[in-house]
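Removed: one protein chain of the complex. Kept in place: all other protein chains.
Moving on to chain A:
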Amino acid sequence: MAKSYQEINEKIARGEAVVVTAEEVIGIVKERGVKEAAEYVDVVTTATFGPMCSSGAFLNFGHSDPPIRMGEITINGVEAYGGLAAVDTYLGATQPSKDRGIEYGGAHVIHDLIAGKEVHLVAKSQGTDCYPRTELDTWVKLEDLNEAYLFNPRNVYQNYNAAINGSSQRLYTYMGILQPNMGNITYSTAGELSPLLNDPLLKTIGMGTRIFFGGAQGHVSWMGTQFNTACPRDDKGYPQTPGATLALIGNMKEMDPKYIRGAVYEGYGASMFVGVGIPIPILNEEIMAFVAVENKDLYTNVIDYSVPKKAKPTLKKVSYAELRSGSVDINGKSIKTSPLSSLKMAREIAEELNNWIKKGDFFLQEPIQSFPMGNSLKGLEIKEGESR
């Protein structure tokens, strides 16, 4: 028996919807079978909380008197983009500050704004007839801004590589610190709780899907950058390598600083931990079968990050159950594994979204457009010559 978005939303409004997390649903499907479980469960909540570099905020400061057309802009010493209209800017999460470098970057400013802190805004301009002011130095809070929304071009990767270091030097990467001589393996996923691994063919997640985004209700606004639905898949359709990604949008003024945090990867740069939860409507048995996936059936590749090439060698294909076990055997040697994204926080987010839906505070939004399948990645060719 198929269900529609509208039927599920009506159940949510009546307080009758059955909502469980993507971890809880595994046991329900084992006990009742896919068919009965699909009738019983209405919504499955998925979540992730991890580093997502491709993130940032659009901010509008309002006009000063006399007004300025902001050119060079810094917020708490972090440069923001000055190529938009007079008092609009985009602040990127990984932008380091001029004084503290990567220890305090765009992501930290965003966190501080969401936490209600006052930030130091400095802007310069050439001065124009309509915007005569040439300098500005002031302090602002999130509540003082007209609009402030996160627009993250690439979040919630559907699957990601695990990292190892085959060289004799310690490596400092966005996959954390990798010890020499294959000393450790790091991985970054919520596995069976991860949003896009529960909807591998994007049957329910598309443009317009309403989500938990940093503690606010946000939306999927577009396919994420480096969207790779042409990735290799297993026979059921689950990606075996990095696959789809999502561009997300949400109002910073409704966010919780707990779920948006500045991060520092030593020797690499600043990044942002982003908390995202996505509800999956159980429209039919096919979708129920997808969300019942377990860590033992989800695979990724252990990649040697010491090779300074785009195509890095794969040492082993491993399941998330193996990675979660604490060690993986490679060439007869047991190598310790460590996570980089927080399963504990992801579970908290899945529960929180679950509560919102059960209380009737959050309704499902059917996508207004699905994302393309079979979309592959292009590389960048380096072409010779001074002019063309």
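Convention: a contact is a pair of C-beta atoms (placed from the backbone, for glycine too) under 8 Å apart; a residue touches a chain by one contact, two chains touch by 3 or more; residues count from 1.
The working rule: contacts and distances are computed from a predicted model.
Name of the non-displayed chain as stated in its UniProt record, restricted to "Fe(2+) transporter FeoB", "Cytochrome P450", "ABC-2 type transport system ATP-binding protein" or "4Fe-4S dicluster domain-containing protein": "4Fe-4S dicluster domain-containing protein". Here the missing chain is touched by one residue of A:68, A:110, A:145 or A:343, and it is A:343. Note that of A:263, A:288 or A:357, the residue touching the chain absent from this view is A:263. For the chain missing from the display, the contacting residue among A:177, A:231 or A:289 is A:177, taking the whole complex into account. Summary of contacts with the chain left out: across A:131, A:273 or A:290, the touching residue is A:273. Taking the whole complex into account, chain A touches the unshown chain at residues 49-51, 103, 176-179, 183-184, 186, 261, 263-266, 271, 273, 336, 338-345, 347.
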